[in-house]
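Removed from the display is one protein chain of the complex; every other protein chain stays in position.
A and B are the chain letters, set down in written order, and residue numbers restart from 1 in every chain.
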Amino acid sequence: VTATLGAERVVDLLDAVRSSVPLVQCLTNAVVSGVTANALLALGATPAMTDIPDEAGPFAAVASAVLINTGTPRAEQRVAMTEAAAAAQAAATPWVLDPVAVGTLPVRTALARDLLRFSPTAIRGNASEILGLTGAGVGGRGVDAVDAPEAALDAAATLASELGTIVAISGATDHVTDGARVIRVSNGHPLLTAMTGGGCVLGAVIAAFLAVGDDALSATVAATVVYTIAAELAAVTARGPGSFAVELLDCLATVTDRDVRERLRLA
Amino acid sequence: VTATLGAERVVDLLDAVRSSVPLVQCLTNAVVSGVTANALLALGATPAMTDIPDEAGPFAAVASAVLINTGTPRAEQRVAMTEAAAAAQAAATPWVLDPVAVGTLPVRTALARDLLRFSPTAIRGNASEILGLTGAGVGGRGVDAVDAPEAALDAAATLASELGTIVAISGATDHVTDGARVIRVSNGHPLLTAMTGGGCVLGAVIAAFLAVGDDALSATVAATVVYTIAAELAAVTARGPGSFAVELLDCLATVTDRDVRERLRLA
Partner (left out) sequence: VTATLGAERVVDLLDAVRSSVPLVQCLTNAVVSGVTANALLALGATPAMTDIPDEAGPFAAVASAVLINTGTPRAEQRVAMTEAAAAAQAAATPWVLDPVAVGTLPVRTALARDLLRFSPTAIRGNASEILGLTGAGVGGRGVDAVDAPEAALDAAATLASELGTIVAISGATDHVTDGARVIRVSNGHPLLTAMTGGGCVLGAVIAAFLAVGDDALSATVAATVVYTIAAELAAVTARGPGSFAVELLDCLATVTDRDVRERLRLA
């Protein structure tokens, strides 16, 4: 597995993102929409935050990939999310579900579970959110996980198998599974948890990689690797969470093939 | 008063915020939601921007503190704000009202005045907003105060006494009153007025301190002190309003007990 998902595969996919400039539609929360768009631009993708009814569906049919993040799911956006997920499925546009705070809060929990019928290509969340999505968890504290990634691994594998999707559990070590295999990415930095959107942005980066990768497991792992290595590079010069968020954008734009080869830590 | 609210009390409360990681629910305006969440994270708190109906109330009952900021009060958010304020009062969760542009604009003025029935633990605004909340003012220019803090002090003291709340009037010198006492905080820097959310973020910081302090006056003063001292530290290296906003987050994360002791300017 680590052979097929090694550094050269990551590098190929990163180069593909940068050369093909995928159009990533984001229906995401109000808090992180700016940093999410900026991260996609820095990576070399084009963001489009098209999230109103009657536009979200048509756009999902032509976008390169779609992100649906349940962080602040107002009524109008919930309608647009359902419309976009249905259109993405119908058009075979890859799409990512990021079930922010699912399991804790009732409106988004019902929404996210309902969206599963449109077969997300990948699901990214922390352990509490993945458990909450499957109904197995006690819920987190908003975006904070109260469970370690390992605690959600069985639920994630079952979810991945049943839906034919990829589940990425974020944590100090990220766990990515297709139900049969589990890839662990140990890159990253604690400052990612000290900026808002540290996890949400990864969902958008995964969408960008899904747009260029035939294999969803490889694409999800590659996105996680590139993002967490950029975070490591950003942490080198950051003086705190404010400068870290700025450096992260700079490093997403400048992370090199060599950085990937030298820093990759898969298991 | 300055004895009980001196540097050691501020330091104790700052340490308590950092060690207890309060969960601060923010129903705030769309412009500053990102910087507000980032400031809370930098300070050591956990933000949750839960602001939709049917989620805002249940969450306010379990959050450590709640912020309600009227900067962009859409219809759905107004419902959620009323729900959250009622739940916070019922659950004895401390909550802060930040009446942005109240007195100038009709929808939010009616909303903010109505929210007073749920007994906010603290109210933070500029002089024009405090006067507008009490019906005494002619209104500001959006978030700009046209009145000096002193001009709103009588209205603030009356409001504080009648509601049993703390009123913090932001300005070059911040005035904090419980109706009987007035504490003046002379820390801060003009660059706080050159970044969006310079005042709004303080409302969230006050909520974080209310979560750990038994005495609302002390907590409000301590929050103001820590925030405005972080601003002073940020201004040392800032080259303009863009880098100041970045440095402010870094300094909220790194401000030390020694910084507080050396820089505190209460009156």
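Heads up, the rule we're going with is that a residue touches a chain if its C-beta (ideal position, glycine included) is under 8 Å from a C-beta of that chain, and two chains touch if they have at least 3 such contacts.
Small disclaimer: the values here were computed from a predicted structure and weren't measured.
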Legend entry - Options B:S20, B:T72 or B:T173, residue touching the unrepresented chain: B:T72
Legend entry - Of A:S20, A:T46 or A:S119, the residue in touch with the unshown chain: A:T46
Inset, instruction - For the chain that got dropped from the picture, name the residues of chain A it touches. - result: 23, 30, 33-34, 37-38, 41-42, 46-55, 58-59, 76, 245-251, 253-254
Legend entry - chain B residues touching the omitted chain (full complex): 29-32, 34-35, 71-75, 101, 105-108, 141-144, 193-197, 239-243, 245-246
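In this section, only the chains that are shown with their structure count from here on.
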Inset, instruction - Report, in whole Å, the distance between the mean C-alpha point of chain A and the mean C-alpha point of chain B. - result: 33
